[in-house]
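The complex is shown incomplete by one protein chain, all other protein chains being positioned as in the whole.
For subunit A:
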Amino acid sequence: MKRVRLVNEEDGGGGNSGGSKKTLKRPFKERRDEDLEEESASWECLPQEIMLHIFQYLPLLDRAYASQQEVTHVRDQREIHSDYLEIAVCRGWNQAFHLPELWRCFEFELNQPASSYLKATHPDLIKQIIKRHSNHLQYVSFKVDSSRESAEAACDILSQLVNCSLKTLGLISTARPSFMEVPKSHFISALTVVFVNSKSLSSLKIDDTPVDDPSLKVLVANNSDTLKLLKMSSCPHVSPAGILCVADQCHGLRELALNYHLLSDELLIALSSEKHVHLEHLRIDVVSENPGQQFHTIKKSSWDAMVRHSPKFNLVMYFFLYEDEFGPFFRDEIPVTHLYFGRSVSKDVLGRVGLTCPRLVELVVCANGLRPLDEELIRIAQRCTQLSAIGLGECEVSCSAFVEFVRMCGDRLTQLSIMEEVLVPDHRYGLDDIHWEVSKHLGRVWFPDMMPTW
């Protein structure tokens, strides 16, 4: 009961919480004088709407606490035992625990003690949810650790959600992509259970999973009117034709994440068809599987069609390539807004970025060769007039060029994350005075990022 009071003391949130506060406070003041029975009676009298309101602010564990009397041993979710859930100490509260509204959102955490430091959702609680609440679930995510068992457990739960209608589903690997280790057929059959039963799925996050073309067809057949978000980076079993089928039929799709090998001119044309809503985000991961891989190109006309159809869309590109694989990229203008170079990228390519990315908003360069990036940065400042965030890791820039870059961009640079080692002192600025100079142009105090010299 103490926990309830705690929540009550905190800001209850919405405007209608005022009433509930009063109702709750009174029993506490009188607590010492009244005997237990009376007290529990007064608690039971709480209208269910108020109880619901309170419970919505409680984490699961506290809800379980509140719906029982003496649960001294429960310390984490793992220990919430189904027996406890069944004890109707206070019927009203117990009923409240099972109010459908409280089970719309659920995050299953599936971890093995041997491979993860995280706690897991207790199996009995999972059973309870499947038994009593699967038809209430709407916003569901599964967080799994790097073990195959956890991913399989997630698939098992999914395949039991036969009478649920999900709005959002996220399969999230918190460490290594363990869904990839589940037999493909097992994974697909579990996923299609959800696709078939949920007729109004709007968000689907299935990065790093063995989803394939036929299962996407099932998704489209059942949820094409509602699907708004699809994240499927690094799903090797999907083909360009598979994703094209999604784009052709899900006209409400607003956000899409996939790997470069799925990106095609046809896909972009489909996404910019008249029937299609404006796309808001497109995230592309460009990953090389083996060194020296050849990448296809996308026509400028296809990108142009995209920009015409969705003038404000964000194009986020992550590059994890070897330096010699950048050949086909940044030859023509590309409407990229967020650019992330996860590996070393050459001076030449960064030079091309300045010429071909007029919509660039954020640029992150993790590494570059040994030659300073002076002219490249200045060109980017000149040409990329939207640029507001930049991060530089293992690169070199002379202090003068950097100051010039900041001066040109001015206070539109809201994020400026530069490792200290990046800045090479020159005749004009040393490391000790550069932060003044940069702060001056930014209009706020700025320092380079540092690493401990230890």
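In this section, a contact is a pair of C-beta atoms (placed from the backbone, for glycine too) under 8 Å apart; a residue touches a chain by one contact, two chains touch by 3 or more; residues count from 1.
Operating definition for what follows: contacts and distances are computed from a predicted model.
S.K.: If you had to name the missing chain as UniProt does, which of "AP complex subunit sigma", "Cryptochrome circadian regulator 2", "Interferon alpha/beta receptor 2 isoform X3" or "COQ3 protein" would it be?
M.R.: Missing chain, per its UniProt entry: "Cryptochrome circadian regulator 2".
S.K.: Give the residue, chosen from A:213, A:333 or A:449, that touches the chain omitted from the document.
M.R.: In the full complex, the listed residue that touches the missing chain is A:449.
S.K.: Which listed residue (A:105, A:130, A:305 or A:355) would be found touching the missing chain in the intact complex?
M.R.: Of the listed residues, the one touching the omitted chain is A:105.
S.K.: Out of A:128, A:168, A:226 or A:400, which touches the unshown chain?
M.R.: Residue touching the chain left out of view: A:168.
S.K.: Could I get the residues of subunit A that touch the absent chain, sorted low to high?
M.R.: Where subunit A meets the chain not shown: residues 3, 6, 10-11, 13-14, 56-59, 61-62, 65, 101, 104-107, 111, 114-118, 139-141, 143, 145-146, 167-170, 172-177, 203, 205, 207-208, 228-229, 231, 233-234, 254-255, 280-281, 283, 285, 287-288, 291, 314, 316, 318, 320-321, 337-338, 340, 342-344, 361-362, 364, 366-367, 369-370, 388-391, 393-394, 414-415, 417, 419, 421, 424-425, 430-432, 445, 447, 449-454.
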